[in-house]
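Mind having a look at this structure? Questions to follow.
One chain of protein is taken out of this complex; the other chains stay put.
The letters A, B and C name the chains in turn, as written, and every chain counts its residues from 1.
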Amino acid sequence: MADATTDATTDASVAPTSRPRLDVQGWSCCAAAAAGFVVCLVGWLRGGATVSLPWAPTLGVRLDFAFDGLAALYALLATGVGAVVFGYGARYLSQHLADHGRPRSERWRFWPWMALFAVAMVGLATATDLVLIFVFFDLTAVCSYFLIGFDRERREARTAALTALLVTIVPAVALLAGAVLLSATYGTFSVPELVERAEPGTTTTVAGLLIVVAALAKSAQVPLHFWLPRAMEAPTPVSAYLHSAAMVAAGVLVLGRVHPLLARSEVVLTVLLVVGLTSIAVGGVLALGRDELKQVLAYSTISQYGYVVTLYGMVGAAASGAAAFYVVVHAVAKCALFLSAGAVTTATGEDRLSHLGGLGRRLPVLAGATGVAAATLAALPLTGGFFSDELFFGAAKEQGPVLVVAAVLAAALTFAYIGRYWMRLFLGPTGTTPAPLSRVLVVPVVLLALVALVVGVLPAPITQLAEDAGAVSHAAPVALSPAYHLDLRATNVMALAAWTLGGLLLAVTGLRDRASRALAVAGDRLGPRRAYTASVLGLRRWSGRVHDWETRDLRSSIAAVLVPAGALAAAAFASTPIAQAYSVGPISGTDWLVLPLLALTGVATVVAARTRERLSIVLALSAVGFALAAVYALQAAPDVALVAVLVETMLTLVFLAALARLPGTEPRRESAPRAGRRWRDPVIGAIAGLGAFAVIWGYLSEPREAPSVSADQIRLTPAAHGKDVVTVIVADFRGLDTLGEITVLLIAAVGVATLLRRGRLWLPRPGRPGARRSSCGWSPGSCWDRASWSPSP
Amino acid sequence: MTLAIAAVAAVLFGAGSYLLLQRSLIRVVAGIALISQCAIVTIIGSSLSEGRAAIDPEQGGPLSDPLPQALALTALVIGMGTLALLLALVHRVVVAHGTAERDELRDVDRPAVVDPEGAGRREGDETE
Amino acid sequence: MTALSLALLVPWAAGLALVVLDGRRRAVGWVAVATLVATLAVLAVLAAAVLRRGAVEYVTGGWPAGVGIVLRADALGVTFALLSVFVVLVAAAAEAVVGVRERTFPGLLVLLAAGLNGLFLTGDVFNFYVFFEMSMIAAYVLTAYGAQRAQLRAAVIFASVNLLGSFIFLLAVAGTYRVTGTLAMSDVAVRIAEVPASAAVAVAVGFFVAFSVKLGLFPFHYWLPTVYANTRPAVAAVLSGAVANIGAYGLLRFGAGIFTDQLRFSATVLIALGGASIIYGGVLAVARRRPAEMLAYSAIGQVGYVLVAVGVGGPAGLAAAVLYSVVNALNKALLFLTTAVRGPLVAGAFVVGALSVAGVPPAVGFVGKLAVFRTAVDARSPTLVALLVLGSALSLLYLFLIYQREFWAEDDEEVSADADDARGEHTRSVSLRAIAVALALVLLVGGAWPEPLAALSAAAADSVATEADGATR
Partner (left out) sequence: MRVVARLLLGPSVVVAVALIVKGYTKVGDGFAAGMVVGLAVALNAVALGARGAEEALPVLRHAPRVAAAGAALALVSGFFPLALDEPVFSHRPGPDEKVVSVGTAELMTAVSFDVGIFLLVVGVVTVLVHQLADPDQEHST
């Protein structure tokens, strides 16, 4: 793939005339995002607003939106970073499509999803109803699915998309479950109301854990982190957006939104702390050893959101505010890093650190801007990163020594991997010579770097935003005071320690790389990704096996109905009292004539079941029918007896007529049955018969003492001007049944005609040649092909 | 009497079920026919009162329960319709497939042997 | 009363007329569509009346209830009637736009709708059976539509298994009359309470088996994959979106409305069977390569949710069962239709259907999922919640595996294209695509504004509860 890109790039640079045309969709998305940013900014400065509209009152869900601090923060990120990314993407996508020889119309598979992504993020940021949150939460996942799978002709992209979909959406169901649990207990889906009502306890803990699972999967935290590095198959703008302001941020956004609830459970907080710290460690160590640019950044993201999760795991105003601050700074820096990585790959056709190097000389602007972004992650002074780490350290300090050490180690790790990344890329010997870069691919990086610098000098606006957002997460006012202090206060000492440690890590290359590789290998062997793959593949294998077994052994579908039915009947029989529930019933008068007829029926039935000759089957069937007709006559049911005789005669005639003309009438010797099969059918038949016996005898033994409705019918028959009650019932009382019954008969005739004569109820007049193929309707094309009607060869 | 009716119905149902399991489509049709007889004899058996045929009720005296008889009439007719249809269907199938053995009916589009392992390998692409 | 009668008469009369005409003429196909639209309109009027003033009820011939047949339109029946007629309408339109190929097809579809209307709107147990047979016999013929070998084989299996189910149902009807002495549902519901347990449970088992076969519930489902996968797409849509509703409706009407005690008695069994269906259908769908076959197994899994909801019961459970049935029918109708056509918009429609099945917003499916989750939480059962999550995961996996193979991976396309050609070729008909997209939009609108659906299903559950309450009083 890398080679193909190289070729395409060189072609493009040789022939600059083939420069792609303006991407209208992309630029309009960019403009819309920018406009959205302005609107959000104005909205925030005006102090926000809330909207609450009925949505589905029956389900108890409302369209609750609040444009509070948290919403403002994430909405500004989604639109602001969105505008930058979209602008970058407008150029990048054209190049990407041209490189891969894909039509420009493919843009329609990209920009709508990007735009929807931004909208969903803003929606998620402002939603305060848990179901509404779930809706937007999944919407972002759906968008990311299509964007990650944008290069759908590549198998890796398809796999990555499916993984991302499964790993983020399935846990999202847990969010729904948690929401339902909370609403079942406290009667509302609204987060603010829940914050008022929810009390610490098992329900809150369980619901909190469920929500946390969804959020952590989305934020790519260990052990559900593996989808994110894979998702690097997406085009660069998607990755940049995904990592900085959209998909991954959605997870911590939800954490921030429901944090007052989570804070009511120690268990949940501990889980957050543990998962956050583990993610920092795992992501950081793995980022140290990665070779592919985007992979380094992906693991970096896992690690960085680990910081935020850890902060949410600590309780306190400082932690909540720091988390919000951290998200902003990280979004700016990470977005810049991704865009720069995309620019590098576009320019060189290379995506591996080992093949790159010394780019600083050729691409100084890019190197500088990327350097600022890397410094921001490394928390160097004069960048926003310094303050975010200062706040992080400050929050950790309040939690005790363990977290202080952990925080320092985490910062050192970050310093090391991002330092390695930048140095490998821009310093050292030149790896691949870059082609000239479009300015549109560089300017966004510079822009973001400038933002990071501005925050580093003037933190006040972002501080204000973070305080507002933190106030929502903490459910109380939050005050942050990031500033430079030239003294040896604890946070400064921690920062210095982190830089020193990080510098050491940068220096000891051998040990560092070995450790990272060892963890990567261990992860591949035992890690969650492997478990995921194994379970999916195992599932497919099992699915195939069970299906195979089903088609081979159970497709004789009728057995599969009879046996469970018999089992259910047996269960019913066993689970109800049977004492005196069954009666033999009295025998009187004509019954002595009925009994032999019933016996005859039984014999004929057995004959019908045993014989293989078609003719004898028909004869046995009619014997059954006539014997039963006689029974009906003796049971004082002359109408039924008459019709039964007529129907039986007719059926016998029809059977004979049809069988006589059935092709292949030679009764075939059934091939030797498999062992065990010989007895299977009779046993199943016996089970079915016994089940029927239990059920039928069961209810025949329970005649109701109260008069049946037929007493009324007998009484009313004269009023209906009739004497034969049965006929009156058929034609009058239950005439609707009769109408239905004859309709069935008519449909049957039509059906027979459909099957045997293409729906023609009667043959065309024999004298008219060609009459048969005449009436094919007005459009000859709609006629069924004659060939398909003859037996297929 | 109750027991006798139930027993005959059970025999009809059991034999019908047995026939439904057979490979020959003709016997499958016969099985449905027997099971429909089972249903009708059960309906008649579920009469609540015994007496003379329910004609001219003003004459007095106990009458047999007319309602199940009406139901049985309807069920008989429906049974006849479905049987005729099933017969035609079987006829059509026999013509199209050239066999009256159920197990020999194969979809034209389904390979006779399913190889889940092979399929698994080919499909592994999207998951690994 | 007029609307109730018209709901029966319109499709019945039109169906009888259409069935003797040559349905391959465009005009006949469109008259069928128009009839179904008219039926839908009548049902809408009826539904409005039912929702405003409660159940509409009268007895044929003006006789006392029980002597004549009680016709009764309550929220549950109207909901299912609307749903089923809508699905049949979609299928009829789908065939009408590409050209009906068999004379009797439009007429049979309309008669099927008439039968379904009848059985959803009757208050009489035996009358239910008659309408049930009326729709089923039409369905048997429709299954053979296309008359290729695959369809004929499907029709034989469909007919033989479902006839067995029908006769089991008839046996249960006979038992109902025997033990209660009446056929009117409301009277049966009252009198069944006094019947000794053994007989009542025996009858209830009969009904349960009959409806389970119709629904294709594990372990009664073995007929279903062959049938759904081999009939033509429009017919598969009707079978899974309209005919299968009989099973769901029957479970609700007979289980929750009439055999209330027996249902409570066997709730565990129902939930276990529902859970088994969810898992079994989901697991088997994962490795299917043909969309139609995957959908068939998916259908088995999806009805499991309905059964679980019925098993848990209570107002929330029944409402969830209704809601889920409606959503599921629409999903399946859409997805089966998309197997008939190709094109980018169809891919979009498939995605909407897939998301809906998996319960992912913005498609309406998530509303059903939400309702089912609520019942699971009401039942205080973590196992059930885990089961539902697992079911969602499975459905997501199999749907998107198929989606990627069908619509993304060009190199594999011939595989399934060949297979689907066997059921009738893939068309690229623009109108058919438009129908698929329109149906997808319905699902999206349902997801964006779920209140009508939620209110309707709540009312339906309420009507069942009223019936059951009337019985205990």
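Operating definition for what follows: contacts are C-beta pairs under 8 Å (C-beta built on N, C-alpha and C of every residue); 3 or more make two chains touch, one makes a residue touch a chain.
Because the structure is a prediction, the values reported are computed rather than measured.
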For the chain that is not shown, enumerate the shown chains it touches in the whole assembly. A, B, C
Of A:Ala161, A:Val191, A:Ala416 or A:Leu745, the residue touching the omitted chain is A:Leu745
Pick out the residues on subunit A that sit against the missing chain. 638-639, 642-643, 646-647, 649-650, 653-654, 656-658, 661, 716, 719-724, 727-728, 730-732, 735-736, 738-739, 742-743, 745-746, 748-749, 752-753, 756-758, 761-763, 765-766, 772, 789-791
With the missing chain put back, which residues of subunit B would touch it? List them for me. 53, 55-56, 73, 77, 84, 87-88, 91, 95
In the full complex, which residues of subunit C touch the absent chain? 1-2, 5-6, 8-9, 12-13, 16-17, 20, 58-62, 68-69, 71
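FYI, only the chains that are shown with their structure count from here on.
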Computed distance of Cα centres, subunit B from subunit A, in Å: 42
Touching two or more other chains, which residues of subunit A qualify? 155, 158, 162, 536, 540-541, 543-544, 547, 558, 562, 692, 696, 699-701, 703-704, 708-710, 713, 734, 737, 740-741, 744, 747-748, 751, 755, 792
Give the residues of subunit C touching no fewer than two other chains, as numbers and ranges. 126, 130, 133, 137, 140-141, 144, 147-149, 160, 164, 171, 174-175, 177-178, 181, 183, 226, 287, 401, 404, 409
Parts of subunit C lying in touch with subunit A, wherever the complex brings them together: 12, 16, 19-20, 22-26, 60-61, 63-64, 66-69, 71, 99-104, 107-108, 111, 114-115, 118, 126-127, 130-131, 133-134, 137-138, 140-141, 144, 147-149, 157, 160-161, 164-165, 168, 171, 174-175, 177-184, 187, 191, 195-199, 201-206, 208-209, 213, 219-223, 226, 265, 269, 280, 283-288, 355, 358-362, 366-367, 369-371, 373-374, 376-378, 385, 388-389, 392-394, 396-397, 400-401, 404, 408-410, 449-451, 454-455, 458
Spell out the residues on subunit A that touch subunit C in their complex, using ranges where they run on. 54-59, 131, 134-136, 138-139, 141-142, 145, 149, 152-153, 155, 158, 161-162, 165-166, 169-170, 173-174, 176-177, 180-181, 183-184, 536, 539-544, 546-547, 550, 554-555, 557-558, 560-562, 564-565, 568-569, 571-573, 575-578, 581-582, 692, 694-696, 698-704, 706-710, 712-713, 716, 732-737, 740-741, 743-744, 746-748, 750-751, 753-755, 758-761, 775-779, 781-784, 788-789, 792
Under the touch definition given earlier, write down the residues of subunit B that touch subunit A in their complex. 1-15, 17-24, 26-27, 30, 33-34, 37-38, 40-42, 44-58, 63-74, 76-85, 87-92, 94-102, 108, 114, 116-117, 119-120, 123-128
